[in-house]
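One protein chain is absent from this view; the other protein chains keep their places.
Read from first to last, the chains carry the letters A, B and C; within each, the first residue is number 1.
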Amino acid sequence: MSSSVGADLGLRLYELMLRIRLVEEAIADRYAEQRMRCPVHLSIGQEAVAAGVGLALRADDLAMGGHRSHAHYLAKGGDLRAMIAEMHGRESGCCRGRGGSMHLVDLAAGFLGAVPIVGSTIPIAVGLAFGEHLQKRDRVAVAFMGEAATEEGVFHESANFASLHRLPVVFVCENNLYSVYSPLSVRQPAHCEVLDQARGHGLLAHPGDGNDPLAVHALMTDALAHARARRGPVFLELKTYRWREHCGPAFDNHIGYRTEAEFLAWKERDPIATFEKKLRAGGVFDEVRVARFIERQRAEIAAAFAAAQAAPFPAAATLMDHVYA
Amino acid sequence: MSSSVGADLGLRLYELMLRIRLVEEAIADRYAEQRMRCPVHLSIGQEAVAAGVGLALRADDLAMGGHRSHAHYLAKGGDLRAMIAEMHGRESGCCRGRGGSMHLVDLAAGFLGAVPIVGSTIPIAVGLAFGEHLQKRDRVAVAFMGEAATEEGVFHESANFASLHRLPVVFVCENNLYSVYSPLSVRQPAHCEVLDQARGHGLLAHPGDGNDPLAVHALMTDALAHARARRGPVFLELKTYRWREHCGPAFDNHIGYRTEAEFLAWKERDPIATFEKKLRAGGVFDEVRVARFIERQRAEIAAAFAAAQAAPFPAAATLMDHVYA
Amino acid sequence: MTPREISYAEAIREGFATALERDPRVYLIGLGVPDPKGFFGTTTGLQQRFGADRVMDMPCSENGMTGIVLGSALNGMRPVLNHQRLDFALLSMDQVCTQAAKWHYMFGGRMKMPVVIRMIIGRGWGQGPQHSQSLHSWFAHIAGLKVAMPATAHDAKGMLIAAIEDDNPVVFLEHRWLHHVTGHVPEGHYTVPLGSARLARPGKDVTIVAFSYMVLEALDAAARLAQAGIEAEVLDYRSLRPLDAGTLLASVRKTGRLVVADAGWAAAGMSAEMLALVAEHAHGSLVAAPRRVCLPDCPTPTSPALADHYYPRAGHIVAAVRETLGLRADPSDLAVSAGVELDKPNPAFTGPF
Partner (left out) sequence: MTPREISYAEAIREGFATALERDPRVYLIGLGVPDPKGFFGTTTGLQQRFGADRVMDMPCSENGMTGIVLGSALNGMRPVLNHQRLDFALLSMDQVCTQAAKWHYMFGGRMKMPVVIRMIIGRGWGQGPQHSQSLHSWFAHIAGLKVAMPATAHDAKGMLIAAIEDDNPVVFLEHRWLHHVTGHVPEGHYTVPLGSARLARPGKDVTIVAFSYMVLEALDAAARLAQAGIEAEVLDYRSLRPLDAGTLLASVRKTGRLVVADAGWAAAGMSAEMLALVAEHAHGSLVAAPRRVCLPDCPTPTSPALADHYYPRAGHIVAAVRETLGLRADPSDLAVSAGVELDKPNPAFTGPF
């Protein structure tokens, strides 16, 4: 990270992770107010994946996500205000309040939707890539997914078709070891890896450290080049860890499905703090810039919440709107 | 094939293939009479798989199949009369006429069902194995499947669960290059193999010559030992070729989805004629025994058709029987 | 000049050709779509004419492929996904009903989902329990879908084009026993709007509502009834969603009698919906109890001996109409003419599929 480009990328990755963390912490902090009346699945602890992927993407590339996609949406450039308003169920929300936290969309940013059914946006993202292919355009589509989504048959059907047509799609799999409270050990054989499954379909598949934004960014940059050049779809398995409960704002290491020690070991590897150390060691950490950034973020977040809470709810009379186009 | 055990196995494999061929040719010959009023999917050309697997199985092992399962049913010891009667829609059919050619069952023989939805018996066969596992018994379940079934997500879900619990199941995949009239090239990437997909789930996976019954038998014997010892599920990909049209009695090389040359090349490798040559070369072919066998088969087949055609149809009053147990 | 008559299957093919011609965003995909059998003759020659990137085969992956066509629709295409049997689409109910149907609504109207999902309903020649389910009522239950089920060649082409031009997900259902039936079909482009019922035969004594293939049986029944001096009005409910309730209500207010002939099951199905609509909105207009003529409440048996008693025919409709008129049952209603084989769509059919 000696070049100024590298330094700038480092700071931008850092700032994007920070932005995501600050937004999600604000959500967590304010959740008890009960004004966000919908489930929320936070990515706190997993920010490096979204940031590394997000900054590697071209602005016009496309992405889709799932139940835990606040970070993906923000990293793709999704509108913060529209997201916070959506969680508040307001007409100004990105889905006009119809969707909530698990349904995020920002067409201008190329984030084409997230839905809570595990795995269900994977084929749709492959379909985005198929659309690029049919229309001979060169955007790449990203399917953000958790590791449990590889257990859904539809992932395999999607991977097979993507591989068959060498579609420009990158599967970004965040392996955080759990599906809700179920560890990998009750869901996938110990003697094989998520990556092996992707390779079985002929995908180019790479493991990566999902807590290192620079590593993610590098992997994703290569993946995008590969996919964009129509050399085939790519699968990235990025190991990381969710800090909070599966759904909701709290910590839940006491309830018994995982140990405090495991959590603490991963917290040691906090993607933000670790990366900050690295930036400092490299001499590129810019206190002033970061301090200003944090200030601006806090203001923006506060403004987003204020705007959301002041915004009108959808009118009852609009209940039946948007059923048909 | 010098030992007498080997010789006997060879002859038994040969006879079983011949039995299957004779039965299916009889079905083909008589189909135009329009007394079997249901689709029929013949395995002519693919008999080595069923025979090799069937003779490797223990009598109490379990098997399930799909739309093209006459051969599997017979190889597992299924009752010929009940199958022919079923195709004729008679009350004496194995499904009392409710199922037809694509729904075969013989509980006494351990053939627990075939259904025409591609891939749908795969998880059910894994469930049979799960039942063995839960009840601490040692039978193995076989899932007969075509190569197109690997394109169904449910195959992957089934393979993952089987692998996770090391269930005693063997996936016997007959790769005959086509799904209806669709070649592999429009369905699966050229740069990877069906086997790779199975390996991705941690299955022990072996390719094999699906036109060589002895090779199939040997592979299956090892697979069964592996599965029965709870070392994990096994996947066998057996390359072979269907001679007749996808569904129905005719040859269809003229309609354009495959070439006569391709067909002829495979016909050269007729599993029965080739194996006969091998048996003769090994000096173990027994003209008299085989001639008698053929005679007995023809008689049995003729009797099965006669019985089926003489058998009563299900009575109209029984239409609503068997909806609920 | 007599109007041009072509088969329902050819009408579908013309509809496809017209749509492919007019809009480069349209493409067809499905198992066997470009194969030599041409999807029951409905896609024959289209790949040759429009190319392999407009008319294509696919892997045996119904659920994934549904999501993939949805994604392509979000990215500018107008796909038609084809299933040779409705039964295969049961693997894709998440994508059809939880994704496609709700996409426009759940994202606040920001995205459109212009996809057509075509499903063939099997019948006869041992199609049996897993190749003959007619689950149109399931789709009719789901807001956000449109459901088209044309009974004539004319409507098949016109509704197919309308479906492809529609910005919503349309489930397009074809009964296998309609493919060979011929009728007048205009050349070139035309649409039959999704959402309207068709008056198939006017009458004043009883309303017969029919779906899909049962329209043919209903017309047959009406002809027989006419000989007995009973004028049945036959309504072809070619659109299940949106549903044109008005046509039904106006007709029963006029006739005072209702028989619904459905190609599917009765319980919590479209036939129930028709009776319910009349009960709610035209209470008192029926002078006799309405009747439903549907499949018996059991899976489809394969044996022709049972299937012959499974599928309701014109005779059952006639018998039901008699009941609504308080007439005595006539056992000859259900007689089958000599030589007619009930498990074949037409005398030329010899299997195998």
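Following the convention adopted for this analysis, contacts are C-beta pairs under 8 Å (C-beta built on N, C-alpha and C of every residue); 3 or more make two chains touch, one makes a residue touch a chain.
Because the structure is predicted, anything quoted here is derived from the model rather than measured.
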- Message: Touch partners of the unshown chain, restricted to the chains that are shown, please.
- Response: A, B, C
- Note on the structure: Given C:Tyr8, C:Trp177, C:Tyr213 or C:Trp265, the residue that touches the chain left out of view is C:Trp265
- Residue touching the undisplayed chain, where the options are C:Trp138, C:Trp177 or C:Tyr311: C:Trp138
- Answer key for C:Pro290, C:Pro304 or C:Gly351 versus the chain not shown reads C:Pro290
- Item | Candidate in contact with the missing chain, chosen from A:Ser179, A:Asn211 or A:Gln297 | A:Ser179
- Residues on chain B that touch the omitted chain in the whole complex? 62, 64, 93-99, 103, 105, 107, 112-113, 115, 117, 120-132, 134-135, 141, 153-154, 156-158, 160-161, 164, 321-325
- Determine and list the chain C residues touching the chain excluded from the picture. 63, 87, 90-91, 93-94, 97-98, 101-102, 105-106, 128-130, 133, 135, 137-138, 140-144, 240-241, 243, 265-273, 275-276, 278-281, 283-284, 286, 288-292, 297-299, 301-302
- chain A, residues in touch with the chain not shown (by the definition above): 31-32, 34, 37-40, 89-90, 93, 95, 97-103, 115-119, 148-149, 151-154, 179-182, 186-188, 245, 247-249, 255-257, 313-314, 316, 318-320, 323
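To be clear about the criterion, only the chains that are shown with their structure count from here on.
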- Most distant chain from chain C by Cα centroid: A
- Averaging C-alpha coordinates per chain, one finds the centres of chain A and chain C separated by a number of Å equal to 42
- Once you find the CA centre of chain B and the CA centre of chain C, what distance in Å lies between them? 36
- Task: Mark out which residues of chain A touch at least two other chains, giving numbers and ranges.
- Result: 153-154, 156-157, 160, 164
- Task: Pull out every residue in chain C that's touching 2 or more other chains.
- Result: 58-59, 61, 63-64
